[in-house]
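Would you mind keeping the following structure in view while I ask a few things?
For this depiction, one protein chain was excluded, whereas all remaining protein chains were kept in their positions.
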Amino acid sequence: MELCIFGAGRIGNIHARCLHQNPRTRLRYVVDTHQPAAEALAAECGAQVVDTETALNDPAIRAVVIASSTDTHADLIERAAKAGKAIFCEKPIDLGLERAKECAAVVREQNAICALGFNRRFDPQFSALKAAVSGGQIGDLEILTITSRDPSPPPAGYIGKSGGMFRDMMIHDLDMARWIMGEEPVEVFATSSCLVDPAIAAAGDVDTALVTMKTESGKLCQISNSRRAVYGYDQRIEAFGSLGMLQARNMNENNLVLTNSNGSSGSKPLAFFLERYADAYRIELESFVDCILGRGELLANENDGVRALELAEGVIESSKTGRAVAV
Amino acid sequence: MELCIFGAGRIGNIHARCLHQNPRTRLRYVVDTHQPAAEALAAECGAQVVDTETALNDPAIRAVVIASSTDTHADLIERAAKAGKAIFCEKPIDLGLERAKECAAVVREQNAICALGFNRRFDPQFSALKAAVSGGQIGDLEILTITSRDPSPPPAGYIGKSGGMFRDMMIHDLDMARWIMGEEPVEVFATSSCLVDPAIAAAGDVDTALVTMKTESGKLCQISNSRRAVYGYDQRIEAFGSLGMLQARNMNENNLVLTNSNGSSGSKPLAFFLERYADAYRIELESFVDCILGRGELLANENDGVRALELAEGVIESSKTGRAVAV
Amino acid sequence: MELCIFGAGRIGNIHARCLHQNPRTRLRYVVDTHQPAAEALAAECGAQVVDTETALNDPAIRAVVIASSTDTHADLIERAAKAGKAIFCEKPIDLGLERAKECAAVVREQNAICALGFNRRFDPQFSALKAAVSGGQIGDLEILTITSRDPSPPPAGYIGKSGGMFRDMMIHDLDMARWIMGEEPVEVFATSSCLVDPAIAAAGDVDTALVTMKTESGKLCQISNSRRAVYGYDQRIEAFGSLGMLQARNMNENNLVLTNSNGSSGSKPLAFFLERYADAYRIELESFVDCILGRGELLANENDGVRALELAEGVIESSKTGRAVAV
Partner (left out) sequence: MELCIFGAGRIGNIHARCLHQNPRTRLRYVVDTHQPAAEALAAECGAQVVDTETALNDPAIRAVVIASSTDTHADLIERAAKAGKAIFCEKPIDLGLERAKECAAVVREQNAICALGFNRRFDPQFSALKAAVSGGQIGDLEILTITSRDPSPPPAGYIGKSGGMFRDMMIHDLDMARWIMGEEPVEVFATSSCLVDPAIAAAGDVDTALVTMKTESGKLCQISNSRRAVYGYDQRIEAFGSLGMLQARNMNENNLVLTNSNGSSGSKPLAFFLERYADAYRIELESFVDCILGRGELLANENDGVRALELAEGVIESSKTGRAVAV
């Protein structure tokens, strides 16, 4: 199966290498307006640098991976859908909910396969937790607790175009909440602060936030976000239910323990998403390929992208009004 | 030092035994309207059963421990304060905020020592966490996460007179939040469900709740409560700050680990408060005695009792209105 | 039940306090040639200081606890047995195997109850492990691994009269091995070094040793001893069998975990035997009292004391000859 990738940045490189090492896929084209990045990646993967038009018009290209900047996602999705390609797109579809909905409508009309890069759904720890919850290991899920903290804040320049912490970072957690609870939140509440970096506040954003959600049947969910955890990437989920509790704990750098006169000490959590979700990135593309070949369902599609954005909008409104918001 | 105890129920028994084994204290009187309970406890501790009047009029009695039913607390506090006794009272002062404030005013007028039984402040794990936070081990505290779940719901009959989960159970967590943050919450939000037992809903209460709080400086706190954790008493605190994270994990029944073809397994958390806070109950009375002898400050007094109740009132209002409430 | 204690040193104090707090026992006499120690302990426990004769001749004394220096154990056991008292004696019976056997013969003739203070058999962790092994949780036991390291070496002066590390310290582990395997070792091998303190070598002893044992049916056991573990008292047991592995891990000072840019760190193991085996000391005297009252069997008696000494003798011979020794 031949593919094209849009975007040769950090995340584009990850996906391109996964495609290159996967015996089932061949990366044919790399598209990026930044020529040197495109060429370096193409060289590494034995691909060609072309423009969008060429890539989408080539009938040999069966699928595209969109890893370009956020503001290009919706257009590329629509064009690829109309060109009859299967689509894998990094989240979010768009920072604007309306635009995201339009885009999803086009996907629907074209009956396109559109996978959304909610990579955590493919993380082996979290998918094992999800399977255990669905399999009834904790009875009825009652409280879901998601801890999600980045190791360090993004550069101030990124904040402005990120859509803010809720749309940019928490959107992953909002998606995990929907996925693991297996039920839609109907009400969200948010409270937030800027404690990490005043430059973030200056850019109109927050860096520390708590969100509470409730579903129709009364399940509760809490999310804890920070832009800075000095000990590394803090990614934990705890599902509490009528028969017990499941915890997906952090993955650490190694399993070495030193015990001395100060006590016991072990390693830190893995540094950031590249390390923590290395398996997930590989698995999500495998799953995308499987899906194109008719062997399985998409784990996250354009509608999940839209819904996560709706929740983020509700969260933002709640954080401004101090009221729970129906979503 | 001679003392009198009011209440010969479960918690009264615990306190009485601590006093009996403490070489510095002598339990002289037991007061309880339920005669057999009073007599059994008095016999065990070499004390006498008397009525309230006798106990409070005896000048040999330097201090009283109030462990009787909640509706008697405020009256007994006031009478003991006026009789010049040092007072240790189980939480809450009263289920009504106004009554609690009146009572605290009397204590103040009488210049009485009035310790409030927020036992968790004396728990060695939590006080070590508090000391580490205060000592700057995690830099500036940013997010405090308190998980507090009872092993099983109280009998339905108890719910009605308990004041509800927020006043009865979460009040401990509200107090811990104030104590560890070292700063007053200025805003609370609550969401809750009845997922454990419909009889609790029928009694007008909830059994599962999340609370979010924010302080003036922007510190955030989340509390997770359930009336039922099948695995035992779930009592954990996580303090996250600019330089790291501190976790007080559950204490388990033992340190045995079995590894077999199903994986690794260990013991459950301690069953309930009697086991989990056995040390705390002993230490809080030690501390009370120290305080009477002028060797140290009260860790929790009547004002802490009033303030925790104020927070609980705010939480209740928020859970009804769906709005953050200023407290 | 009234008792007498011989020895008012560290371990005598522990036992005396357990007897004093136990509602079923009354400590009547304290015997110690060091008058001030005897008097202090007697005062604390409401007992009287007397000499050995008086104590053993008093028909009110039903049982004695022998916690005096090792060289007095065998004589006191024999005299107490002949005086018809139930006996609890600290290990060892004697440093000489022949003397210990003579003493055990006297106990047998007198049909006396003689409990030996192998306190670890009463430790809740280890007795849970023993119960799980006996209950078949790991199938057939195949390899038993005992790690036993003191926090710091005893004063040089103690080494000379201790009987050496094997008789003094490892004897506990030899006893645990017999008890948990439920089978007698038939062969022992030892290798040892003096790595901690040259003064120990100068006194003719070792401070670091490994012992290997084998039972008739081929079960294997390894013991690892050191006189110095800077991180505290290292007391672990691992039982490996056909269906799995059981580990009794160290008990730590607390359950607090700090995670920061250096990694994760927690507390040390409990400092030494007073802390680590506090429960065991209480439970072993409870069990002794039960046994006197006909409610249960001794968990360790004089024969266990003799057999552990036999194993220690074999270990010492092996460490000198470099050969496995039949025991």
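For clarity, chains are labelled A, B and C in written order, and residue numbers in each chain start from 1.
The rule we apply is simple: a contact is a pair of C-beta atoms (placed from the backbone, for glycine too) under 8 Å apart; a residue touches a chain by one contact, two chains touch by 3 or more.
The structure displayed is predicted, hence computed values, not measured ones.
Asks: Out of A:Leu97, A:Ala132 or A:Leu274, which residue would touch the omitted chain in the full complex?
Replies: A:Ala132
Asks: Going by the contact rule already stated, which one of C:Cys103, C:Leu116 or C:Cys194 would touch the omitted chain in the full complex?
Replies: In the full complex, the listed residue that touches the missing chain is C:Cys194.
Asks: Given the contact definition stated above, which residue among B:Gly135, B:Pro155, B:Gly263 or B:Gly294 touches the chain not shown here?
Replies: B:Gly263
Asks: Which listed residue, C:Thr25, C:Gln110, C:Gln125 or C:Ser226, touches the chain dropped from view?
Replies: Here the residue in touch with the unshown chain is C:Ser226.
Asks: Taking the full complex into account, find the residue in A:Ala16, A:Ile159, A:Leu220 or A:Met245 that is in contact with the omitted chain.
Replies: A:Met245
Asks: When the complex is taken as a whole, what residues of subunit B touch the one chain not shown?
Replies: Counting only subunit B, the missing chain is touched by 230-231, 252-253, 259-269.
Asks: Footprint of the hidden chain on subunit A, which residues?
Replies: Per the touch rule, subunit A residues meeting the hidden chain are 21, 124-125, 128-129, 132, 137-138, 243-251, 254-261.
Asks: Residues on subunit C that touch the omitted chain in the whole complex?
Replies: 140, 142-143, 145, 147, 149, 187, 189, 191-196, 208-210, 212, 214, 218-220, 222, 224, 226, 228-231, 234, 240, 242-245, 322-324
Throughout what follows, only the chains that are shown with their structure count from here on.
Asks: Calculate how many whole Å lie between the centre of subunit A and the centre of subunit C, each centre taken as the average of the chain's C-alpha atoms.
Replies: A distance of 58 Å separates the two centres.
Asks: Distance-wise, how many Å sit between the C-alpha centres of subunit A and subunit B, to the nearest whole number?
Replies: That gives a centre separation of 42 Å.
Asks: Which residues does subunit B have that touch at least 2 chains other than itself?
Replies: Those would be 243-245.
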